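Below is one structure. I have some questions about it.
For this view, one protein chain was removed and the others were kept in their places.
So, subunit A:
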Amino acid sequence: MDPRRTARTVSDPKVRQVGFFTPAPPERSISDPPRFQDPIQPPSPSPTQVNDQSPSGNSLSPVMIPPAHHHSDNFLRTALQATSPPKAFSYSAKTVTIPPENEDVASSFSPGRKVVSAKSPSSFPGVKASSVPASELTTVSVVNLPPGISEKAGGASVEVQNDRPVSAKTLKEKTSKAERRALQEAQRAAKAAAKAEGTKASSAASKVVTSANTKPSKATKPSSQKNDGSQVAASEKKGGDRAPEKDRKKDAPHPRMQYDDKSRVEKAKKRAVVKQTEARNRVELFRHLPQYEHGTQLPDLETKFFELDPMHPAVYKVGLQYLSGDIRGGNARCIAMFQAFKEAIKDYSTPPEKTLIRDLTARISSYVSFLIECRPLSISMGNAIKFLKNRIAKLPLALSESEAKSTLMLDIDRFINEKIILSEKVIVKHAVTKIRDGDVLLTYGASSVVEMILLHAHELGKHFRVVVVDSRPKLEGQLLLRRLVRKGLSCTYTHVNAVSCIMQDVTRVFLGASSVLSNGTVYSRVGTACVAMVAHAFRVPVLVCCEAYKFHERVQLDSICFNELGNPDAISKVQGREEINYLDGLVNQENLQLLNLIYDATPSDYVSMVITDYGMIPPTSVPVIVREYRRDHLWS
């Protein structure tokens, strides 16, 4: 897949990248590939050497360390995105639109119009708009444009076909203009709406444009679950020769369900098993996230237990546990989910006239969508599901059903063992080296890895103190505190309000994470960012402990665009303290919005180090891990 990676695998130590090795004697160079990326190597390679070198990395001069990305890379990607199914309007089954979020990319290389031959898929990545011969009109399907530009294309397909033979160059000139014109036209159309200016095409266009303007996100979101299934199914249809493209498709960011999009939400509701009632006063800034009344669905769901035919009981049970909050914490949720899937796979039998690979994928997708309804997935669970689906998709067709099932169950076990349990142990091993006698360690919330680190350091006989910082409403720190105190560690317990007072005594801050994103942002329990910032201000090193399977290639700058909202009652009431009832009767007021965020994003500036299964790395190196290892270990 990635040339940079493959070039390095065989026979050739990565060592060569450091200026350590001398050039090989030339007579050997044929039998084994150039074994070093040695800057000193006299740049007079034999032809065979040149062939051996990977196109992107190795042939570069050593000065250019990050190999420049191929333009064609970009091109391929955009081409693929263009073919990914999600869409707002379809003119025919074959019509594909470009999601507006890719607008800039798409327009930069093939402006305005994209034409892809759907009937000859094997050739499509190379196909440019202008390269499709006009004679193939019938087989060529029209790729729709982002809403901004679509007024014309939306008008009539005839028009589009007339346009197509136009050379790529003229199209290019059009694009940026076309966008601007689209805006103008939209305004003009709005003004002229009263005049009912005529032609079918233009009225259709104005509708498209105005709807796009008012709800810019509309076109971007396919229904999350449905898309999952269809995407996988679609990608399977195509032959094995298209494997790399399939992988690339998976790279494309998956559009999330936006809950402020009414039509989507309606559709999703129809399918939903869990009947969630929407919260009355939804917080304005977070309308794109699901905000439900809490505590109402559980009894309802429990009664449905025996009616739900397609749902496996194990999955159902886990879902209910998520809903009620009995299982929480990234690793616990992920393991519970996988155990349930394992049960489900064990009891699975392929229905007649269906193939295991496709049916099971669809089945898993439906389980996942059920789990999402119970509680939004964590990023780590998303990664784990991706892994499982990938394993299913890559099952050899020749395998019998029982073999396939046992392979999958083994894969699940392997994932749990290697990616979660073993990597926790490795993290503990690394982290313990950073604890010295006399240290005061601060931790926030309850992270399973941090707990293991503290206990292990204690077992090693290190003398240190622990400060457990906690916060309302979950008070998870108390659980951690309880276990630590039982083991005889000397602890201090405080709430996050006092963190600035206690920080001056602290020498290290250990934090867990729900995920680490590729810009180094740590996505973790709400309050973590606050603790990290205070620590940074006091020049206390912040160590984030996170297993590599929780890394994600997404980039997030704030904690608004993706987050989870908890039960607002949890912050408006204090349990067991009836005398504190200042908010009684106010909860349903129109002008009161209660916001109970679950996660927040800590910028990488405040993180001194990320401890992961691959060792201790600076937060700037997270993308390296994602790039180098995810592909190999998780997806393969």
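One rule holds for everything that comes next: a residue touches a chain if its C-beta (ideal position, glycine included) is under 8 Å from a C-beta of that chain, and two chains touch if they have at least 3 such contacts; residues count from 1.
The rule is simple: contacts and distances are computed from a predicted model.
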Original post:
According to its UniProt record, what is the protein name of the omitted chain, chosen from "DNA replication complex GINS protein PSF2", "Translation initiation factor eIF2B subunit alpha", "Cullin-domain-containing protein" or "Trafficking protein particle complex subunit 6B-like isoform X2"?
Top reply: "Translation initiation factor eIF2B subunit alpha"
Original post:
Out of A:A268, A:I364 or A:I625, which touches the unshown chain?
Top reply: A:I625
**OP:** Could I get the residues of subunit A that touch the absent chain, sorted low to high?
**Re:** 8, 11-15, 17-22, 32-33, 35, 38-44, 61-66, 434, 508, 541, 543, 608-609, 614-618, 620-621, 624-625, 628-629
